[in-house]
Structures are given as C-alpha cells and as structure tokens.
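In what follows, a structure is listed as structure tokens, so that the remarks can point back to it.
A single protein chain has been omitted from the complex, and every remaining protein chain is retained in its original position.
Residue numbering begins at 1 within each chain, and the chains themselves are lettered A, B and C in the order written.
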Amino acid sequence: MNKAAEIFNKPSTYIPFIAIVLGLLCGGIVMWIGGYDPFAAYGALWKTVFGTKYDFGETIVAITPILFTGLAVGFAFRAGIFNIGADGQYIIGMTAATFIGLKVHLPAFIHAPLALIVGMLCGALWGALVGWLKAYRGVNEVISAIMLNWIALYLSNYILRDFLVKKGEQKTPNIDDTASLSIGWLQNFMEGARMDWGIWIGLLCVVIFYVLLWRTKQGYELRAVGHNADAAKAAGINIKASFIKTMMISGAFAGLGGVFSVLGVFHYQVVQAASAGYGFDGIAVALLGGNHPIGILLGAILFGGLTYGSAGMNFEADVPSEIVRIVIGSIIFFVASHGLIRTVIQPLFKKRKSRERKGG
Amino acid sequence: MEQAVPVVELRGITKRFPGIVANDAISLELRKGEIHALLGENGAGKSTLMSILFGLYQPDEGEIRVNGKPQAIDGPGKAIELGIGMVHQHFKLVQPFTVAENIVLGIEPSKGLSINYRQANAKVKELSERYGLMVEPTVKVENITVGMQQRVEILKTLYRGAEILIFDEPTAVLTVQEIHELMQILKRLANEGKSIILITHKLKEIMEVSDRVTIIRRGKVVGTVNTAETSESELAEKMVGRRVSLDKPKEAAKPGEMVLELSDVTVAGADKGKPVVDGVSFNIRAGEIVGIAGVDGNGQHELVEALTGMRAVQSGSIRLNGRDITQASIKNRIEAGMSNIPEDRQKHGLVLDFSVSENLILGSPEQERFFKGGFLNKSEIDRHAAKLIEAYDVRTPDIHNKTRSLSGGNQQKAIIAREMERDPQLLIAVQPTRGLDIGAISFVHDRLLQARAEGKAVLLISYELDELHRLSDRIQVIFDGRIMGEVDPEKAADDEIGLMMAGKMQAGKGASA
Amino acid sequence: GSKNNNSEGGSSASASASASESASPSASASESASPSASASASESAAPADGKGKKIGMVTDLGGVNDKSFNQQAWESLQKIAKDTGAETKYQESKKDSDYIPLLTKFVKDGYDLTWGIGFLFADAATTVASANPESKLALIDTTPTKELPNVESVLFKENEGSFLVGVVAGLTTKTNKIGFVGGMELPVIKKFEAGFKAGVAAVNPNATIEVNYVGDFSKPDQGKLAAATMYDGGADIIFHAAGGSGNGVFNEAKDRFKAGKKVWVIGVDKDQSIEFGNDVTLTSMVKKVDEAVYRVSNDLLAGNFHGGQTVELGLAEGGVGLPVENPNVSKEILDKVEDYKNKIISGEIKVPTE
Partner (left out) sequence: MGTLADLISSTLVFSVALIFAALGGVFSERSGVFNIGLEGMMTAGAFGAAIASYYMETDGGATTSSPWVGLIAGVFCGLVFALLHAYATVSLKADQTIVGVVINILAVAVTLYLVKIIFEGAGDTAQLEQVFAKWPIPLLSDIPFLGRAFFNSYPTTYIAYILVPLSSYLLFRTPFGLRLRSVGEHPGAADTVGISVTKYRYIGVLISGALAGLGGATITLTTTSNFSHSTISGQGFIAIAALIFGRWNPYGVFGAAFFFGMAQALRNFLTRFEFSQSIPTEFLYMLPYVLTLIVLAGAVGKSVRGPAAAGEPYDPSKR
C-alpha cells in the first residue's frame, strides 16, 4: 500500500501524467473498437466539464463526496488500516445529518453546524466500531467493514422509514432551511449548480489530514503504528487506542461526505436499495492519490471530473458512460504498474538513475 | 592432477549497484574438502559475492568455474543443479511447514499425485542421522529453536546433493552450544569431502574451523591466507584496516542505589501451561552491568517482555527505583526511566519507513521537547537527530533518509543512540551486537561501559559468553525459566557456566537475591 | 375498441382471435372528465408530426431494460419516433444524484419534452422545472412537489389492478397459501400489496398471504430465494411487484415447473407471459405506462401539452388491469374479475392503498 505513496514521493511525478494519457488512449481505442468516435466523445467530455458555469459547478458537486471518502480511506491506509467501510460511514453521516436537519429546529447559525457535527461524529463512531472490533475482538477490519456497510444501509433505511419519511413517500421532506449548507449566491453565480460548503470544508480537510498526520504527535504515533505496530507498541504507543482513533478520524471524513450530500446538495434523503458506492470510489481515489492528501485531492478532481463528464459523452456522443470507468480503471492501472511505464516509456525520455535504496 | 582443479573458481567478479561497486574484480578459489572463510566489515560485499555464486544476482563482469568448467548461473535452480547449496544469513524457511516439508520442497517424493509423506519423513530422518544433525521431521519449523532451524537449512542443501556449501553468517543467531555443534558439523562435512565457504564476523570461529581465509574490504580482495599461519589480531587488522581489540580492560564497578528489583517474577506459558519465567528474582544497582546467560529459549524473551511491559506478569513484582511497575504500561515504564535495545531491531526497534530523525524520537519520554502542544517540533527533532548520529557514528547521508536504507549495523547504532540518549536509569540490552562487525562491536561495547560509568544500571542479555564476560559485573544464569544462580565473571569458568546453562548445576553460592 | 379483454379459450393456450387491438376499455376513458385522459389508446390518436422535435427521457435506477416501466416508457418513445419522426433519446440514472443533472441536460439542450420515469423524480423535476420555466417535463408515478405549469404527471391506481389479480389468485389457489414478493418496501409497492390482499380476501377469506420484501428491485437472486421459500412453504401462487428481482420469482417457478411441480407467478407492469411463457405465468397486473407515455408525447407533438395537470389512471381509465389474453385463467374466474372490476369502477368497492 505504501507503494503508491512512494510513487508520488519519487522524483518521477510524471508517471501519473503519462498514466492519464495512456488511460485516455485506452479509452479511445476501446471506443474506436466499439465503433464510436473517440474525438467527439472526449470533446463532449471536455465541454461537459468546462462548457458552462453550471456544468463546472456540478463537476465540483461530483468531486466533493469522493474527496471526502478518498481522504477517509487514505488516512486509514496511512495508519495501517484498510477502510473498505467508508461507504457505511458515509451513509451514517448522511442519515444523522438528515435527522438533525429535520427533527431539530434551531436558528441557522447553530442548526447547520450542529447537523454537520452530529453527522461527522456519527460517521466517526461507525468507523470506530470497526477499530474497536479489530482492537478488542480481533475481527479483521475488511470483514467487519463490509458487514457494517450493509448494516449501515439498512439501519439508515429503517431510521428514514420509521422516523423521517412521510406516509406515501420514499424520501424525506427537505431539511429545514436553517440546516442548509448550500451557498445561495454561489449557486446563482454558477447558474443554479448546487454549490455548497462541501468543497471548501473538503479542502480544509486536506490540510487537516496533512497537519494531523505529519505535524502532530498524534499523527506521528498513528503513522508509526501504520508502518510497524510492533515497534510502536514497544515504544509505548497504545495500539488498540490507535486503531480506534484512526478509524474515528477516517469515519469522520467519510461522514462529512454524507453530511454535505444532505445539507449541501440534496436537502433530503432517499430510501435506497443499495449505496451509491462513494466509499468504493474513495478507495480508488485514495490509491490513485498515493494516500497523500494532495494526491487524493487531485485524484478526486480527475475521478469526479471524468465521471461528471461521462454523462455528457453519453448525451452528446452516445458513448456508453462505462467508457469513463474504463479510462479511470486504466489510469489507476498504469499508475500502479509504473514498472510498465518505466520499462516501456522511460527510455523515450532519458533514463534517470535515482533508484531508491532499500534493504536491510 | 585432479586435486589441483578447484571446485569453485571465481575470476574477476564485479558487481555494481547504483552508486557502489559491491564486488570489485574479486577472485577466489575453493578447494575440494576445505573450509574457506570469508571475512570483511559490514557492507564489504560478502553476501553479494555469495549471492552471485548461488545465482541470486548476475555479475556484471567475471567468470565462475565449477569443477573447472565455466558456468552461467542464472538462478538458484542452476546453482542447485551444479551442487551448490547456500545457508542464508536470514533463514529461508517456511514457518508453518514441517521440517520435512521444508527440506523436500521442490523435489518432493510422490506417490501418484500425492506427496509421499512417509517416504519424505524417512529420508529426512535418515539423512539427519547420517550427518548427526538430529532433527525431527514432523515438527513445524515455527516451533523449533533457531539452532534447529539452522540444521534444517543445512539438511535442505544436503538433501539436494550439494557438494559445495555456502554459509552466510550462520552463527550470528546461534547460542554457544549451537555454535559449537555447528562447528563440529562443518568439520564433519568437510571430512566427507564437501567444500565449504563460511562467512562470519567471529574470528574465533574462523581460527577454529577454517583452512584458509579470504579477506574483503570495500568490495576488493585484500588477500587470502592459510588459517594456520595467521592470528585473530592480524585478521582483524587486515579487515578493518586498523588495529582493533575487544579486550580492553574495564574499570571496577561502583554500584550505587538499587535500580531494578525483581522478586519472584513468574510469567505464564502459552496455554496456561508451565510458566516460561518461573519465580525469577535478582536486582541491579546503578553503575553495574548484570548479564543474563542462558541458551536461547529458556525464558529470556519472556523475561525481557515482562520487564518492558510487552507481556503480563502472572505473579511476583518488578520495582524500578523503588516504585512498583509490575502493572505499569509500557509508556509509564519508559517515563520511569527504562530503555530497551530490543533483540529484533527491525521488528521492535525501528519503524523502517520512518526517517532516521523520526526514529530517533520513537518512544521518547521527552514530550514537551519534541511535541510542543501536540505538534511536532521539527527543528528540535532534527537538531536532536544531528547530534545523535554524530555522537554515535550512525552513517547516513541525511537524517531525513528512510531508516530502511541504513545497513544493519547502522540501524543498530541508531537504536543504541536513541535508547542511551534518553539518559535512562535502567538500560536493557538484548543481543546488542548481533551481526555487527568487530569494529562496530567494539564501539557498542565502549558505549555500554560508558553508560555504566555514568551510573546507569544495565541488564545485558546475550548468547555470547565472551561478551558477557567482557561486560558484566555479575552474571545470572537462566535455565528453563529459572535462575540457576549468579556467578562472578572474573572467577567463573566457561565450563561451569555452561553446565548451569544446561540445568546441570546450581551456583555454588546459591545466591539468588 | 371492443370491451372484451377476456380470452374465450379458458385454460387453452391458444391466442384469442377476438382480442382487441386496444387493451383498455375506451368507453370509460372517453367519459373521463380529464381532457388529458381522453385519448384512451395509443392507436386511436393519429400520430402527430414530430419532425424536428425532440423528446428525452431519464430513467430511474432500474435502467432502460428493467422489463418494467422504464422499458415500457422507452419502447413507447421509440414508437413515437417511428410514428412521428420526432427525435427521442434516453439517459439512465446510476444514482440518486443523477436525476437533476440528467433532466437539466435535456432541458438545456432544448428538448421539447423531458420525461422523468419513476417515483423518485418528484424533487428533481420540481427543481429543474422551476429553474427552467420555458421547459416542459412529464412524470410517471409522481407529481411535482409544488404546482408547476410546465409539468404534466401521470399516476396509476396500482391497488385497483392488484385487486383483480388478487381475485384471480384467490380463486385459483389450491393450497390456500399465496405469496407476495415486493421489491423495496415503498408506498407504491405497498399499494400493490394492499390491493392484492383485498382482492384475495374478497373471494377467498381462508387463503393466507405471505409477504416478503426483498429490499431491492434489481436482485433476481433475492427474488428467487424468496420465491423458493414461499413455494417450499406450500404457496402455489406468487404475485410479485419487485421489478428485476421478480425475474428471480419467475426463474424459481420455471425451475419447479421443469421438475414437474406446478406453481404460478403473477407478473407485473406488462404481460410477463410474453417473456416468461405460459407455463408459469398465471396472469399479470398490467400498468400501461407505455400508453400514457405515448399519449402525452403525441399530444405534445400535436400541440396539446397539459402542463400543470395530474392524471390518475385506474381501472376506469384502463390504466391498469389484466392483460388481453389470460390462457391460464378460467372463464368463470375471468367473469368474476369482470364483476369486481365493474364494482370498483362504479365505486361500490373501495380498494385500500395501504
């Protein structure tokens, strides 16, 4: 897992860019084989993302949730836990925010922050459950997280149906305006795109991720546990607490993603049969970004942009939007298989001899 | 003229790694039936050379001849085919497999589609008896001692019909007894006509078993000498390029306050069975070094883990500076002045993917200094690191380099620097010089003695009696989880300690405190 | 059209020659007060000229091949394209957050009408329609959350149609055990359940109904497992309102049929015997989404968009009911069905919705 991190720390930061080019190339070839016009398709994609202010705004709406889940997954990775449960934490954060947004009535300056904080905390607690099960009951985090994803979905549906959804409806009413985290003037400016505080808090979280992990004692300890739990334990660090803390922070990030989807974008929540899968996209984003906050941000922008743009490709060039998932998959593949790029592409540039020393 | 053809001939082997020439035109001859020692500092290029002979690396230049014929050894498979076997520095054994499974791996006897386990076990048993290696084929490797694992490695090569055996630092992890047995085995194998290359940092072993010695320094051959015509000090000088001696006289101890008191410490065994540490009591005062002698696996690990807080104590008490720390957390113990140089430096001592400077504050009790208000105080951390690598001669181009890139010896020095710099009341040092070359050992010994002179209490656990003799003021001998007694290193003979370590004798004075 | 939607063959599998071209009884429809419901059958209204006009459609999560209303809607738009020369296009939603952007895409691209298919479009359509007052939208199964002059909505009285298949089930069962497999436990599906239960109870008070909501509209494996459990427990008829998950119910029934056991499934939305055959399909609760889509679209092309109106199609309007042909249902039962149908239309029987 640290491999991805190393890639980005290496002088060869050009690899991701080559990977993007190759990924687009792959997509182009697949489209060409399928009988579509790749140029028209990519043109449509570009136009969709940058065409109008509205589209650009909606692209940001697409980026925000995977930025949060990407941060969640990346943070846990850094501390040695594979958080495949961001999906569930996202749902729980969303549901908690909806609950506060609907059931509590307060002035705006306190209502919105309260909903945000409660949503974040519930996400954190849902994550902490994974940490606790790992620390104290020895349950592999991958299994428990997969199970908790489903449990979160159904628990959330239960809460919605029994407490929040009006009779005869499948979705909740809109949350109180006081709980809204939309930014009205920005929405107007962006021609109605659903702009909210999400992306800004997301950027703040990028900074928090970095500072927490690399500038604080807490982060130092979490990283130590992530790299070598035995050594961390011998150095007096409480590993069990560390697992729980890690998962709380990770869950808080994911929970925030859910919070903004309700308070910022939709203002209501729907009874769903399956989750939207932002948690799983978050894994891809985190890996694409080398589990580094800046990388994750760039990964989310790429991933979100392509995903939003894919709708345009479908609409205007009639290309199945799956093509964009193929492009994204290929890009991540090429980033991970940098050996391929090195051996095939690098000779085209000049061979750089700066291999990292490893051993011992 | 058959005798004249060397079984292995390396001619002008050169191997370059980025930024370094690990082997620089090395030539070496191995004669039939001889034990040929390879000597050199940490990082001199010995393992690299042997990896080339065994086909793990490809040489950039040079030629390898086996039995007079030039050979391209493109992988271990080819080496095995040529009758070359290697016992690696770090054992290559599959832990959850049985001894026999490890030995027959790759050339399993079969019956139909299945492995013929009966035949495999029988073959292993027979082979092990023939060479006097005494291993039990059906036990799992994870359950046997390091010495036994070593013998499994040897059997692996013999099972494949190896005529040429390479041993890379085989004794670094062995106890005195095991080393002794290994030396006998080596001699026996050589007598059977096997040709052996032996890499070791221990000059005594070279003197004991080898026929010839080749010394390597910085990738180049310094020379090859007949063992009979040389001495330990000459070898040391050739290897390091200057005179080194481990036999510096130490000053008399000035014991002060009581620092560590163990009374009746008992640690439960794995399945609530027999205790692994059984009623151990002793103490250490400020300014003295107390050694623990014993064969590996007699409760030393568990004792240290109980002391450092990694393992729960069943009964008894541990006091540090008069304070009961039996139930204290690891963190509390560190804060109370305990330092620990762990046995497995990479597992318990370092976070290899951290930078050197980050590792040097790992577990530091000085919270306020390095972590101001919960934030890392980078400049102070770096200043601290710069000071330590200077003082302890930790060789790294940059304190921000990953610790992984340091050589084993330098990793060890980094831990020693960190633990000593904490200015502890009690320093627990487990095998502090394992795998180090003689120059590095001498450095570490100096540091331990200096700590003693500064009035620190030191608990030294080592499997090397020489080291215990040289450093300890008192030696506790441990057997089967129990202290057999205390001996005075000045007076006690190795034999006497050896018998106690084997559980055959209690100390005459019956002096468990 | 003729008022006859019964097949005379009883249980015979041969297709009835007297089947009407139009599936719905036009008489009642033409009497309907709502002008937008006046055209009862697609064929009866002359195709308008759609040259140069564009009609778009956004599916809900089921996708365009859901064997259910998305598919019906799209097939009918394809027909519109063929009949009128209008350009039609669909976009599939992959998640809840797609509705608004996809509707907006059509609207911004100058489409003359944009369909939102499914209950979940209420909010999205409201948002998009109010932001773009010049646009025209149409909805199936839901209405906008506030009054909007540029949205036309079509609702169905699923409970009424379900009542009739309940009558069929109640009279057909031999074991007196009947199953209902729902997709998600949503109000729309509850309407199916309630109507069905009432229908069974009306003709066979001794029959018990086991209910299982599988939690998803696109998991045939869950549908299959649910059906297996019900059939194992002795049920001999299962009515499903579970979209794609219901395919699993059919699969289980076919399995049993092949193994020599006779069990029935009552299909939903379309005449599902077309897809799954008459071996296991007892009948279906048809919901004429296709006709509604065709009519509203055609009206628009003809210049008659009834923005701001909501049409509710029940038995009276021919929006729900049994398929034209029911070779597996006996004449007597079909007569009974006809009786109940008339009673419901006349208001003598009120079918519960939940």
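In this text, a contact is a pair of C-beta atoms (placed from the backbone, for glycine too) under 8 Å apart; a residue touches a chain by one contact, two chains touch by 3 or more.
This structure is a prediction, so every number in the text was calculated from the model and none was measured.
Visitor: Considering the entire complex, write down the shown chains that touch the omitted one.
Guide: A, B, C
Visitor: Pick from C:226, C:242, C:320 or C:344: which residue touches the chain that isn't shown?
Guide: C:226
Visitor: Could you tell which one of A:133, A:195, A:213 or A:317 touches the chain left off the display?
Guide: Among A:133, A:195, A:213 or A:317, only A:133 touches the chain that is not shown.
Visitor: Based on the whole complex, identify which of A:112, A:283 or A:296 touches the chain you can't see.
Guide: Answer from the full complex: A:283 touches the omitted chain.
Visitor: Of the listed residues B:76, B:255, B:297 or B:503, which contacts the missing chain in the full complex?
Guide: Considering the complete complex, B:76 is the one touching the chain left out.
Visitor: What residues on chain C make contact with the chain left out of this view?
Guide: Counting only chain C, the missing chain is touched by 63-67, 92, 185, 210-213, 215-216, 218-222, 224-226, 228-230, 232-233, 244, 247-248, 251, 255, 258-259, 275-276.
Visitor: Which chain B residues would touch the chain omitted from the figure, given the whole complex?
Guide: Within chain B, the residues touching the omitted chain are 54, 56-57, 75-77, 80, 86, 88, 90, 92-97, 101-102, 105-108, 110, 113-115, 156, 160.
Visitor: Given the full complex, what residues of chain A touch the hidden partner chain?
Guide: 1, 3-4, 30, 34-35, 82, 84, 133, 136-140, 142-144, 146-148, 150-151, 154-155, 157-158, 161-162, 274, 280, 283-284, 287, 320, 322-326, 328-330, 332-333, 335-340, 358-360
Throughout what follows, only the chains that are shown with their structure count from here on.
Visitor: So, what's the distance in Å between the C-alpha centres of chain C and chain A?
Guide: Using C-alpha averages as centres, the distance is 38 Å.
Visitor: How many angstrom lie between the CA centroids of chain A and chain B, rounded to a whole number?
Guide: Result: the chain centres lie 46 Å from each other.
Visitor: Residues of chain B touching 2+ other chains?
Guide: none
Visitor: Touching at least two other chains at once: which residues of chain A meet that condition?
Guide: none
Visitor: Hey, which residues of chain B end up touching chain A in the complex?
Guide: 18, 308, 310, 329-334, 340, 342, 346-354, 358, 362-363, 367, 370-371, 374-376, 401-402, 404-408, 411
Visitor: Within their complex, state which residues of chain A touch chain B.
Guide: So the residues of chain A in touch with chain B come to 2, 214-218, 220, 223-224, 227-228, 230-238, 353, 355-360.
Visitor: Which residues, counting only chain C, touch chain A once they are in their complex?
Guide: 61, 89, 91, 94-98, 100-102, 104-105, 108-109, 119-120, 122-123, 131, 183-188, 215-219, 354
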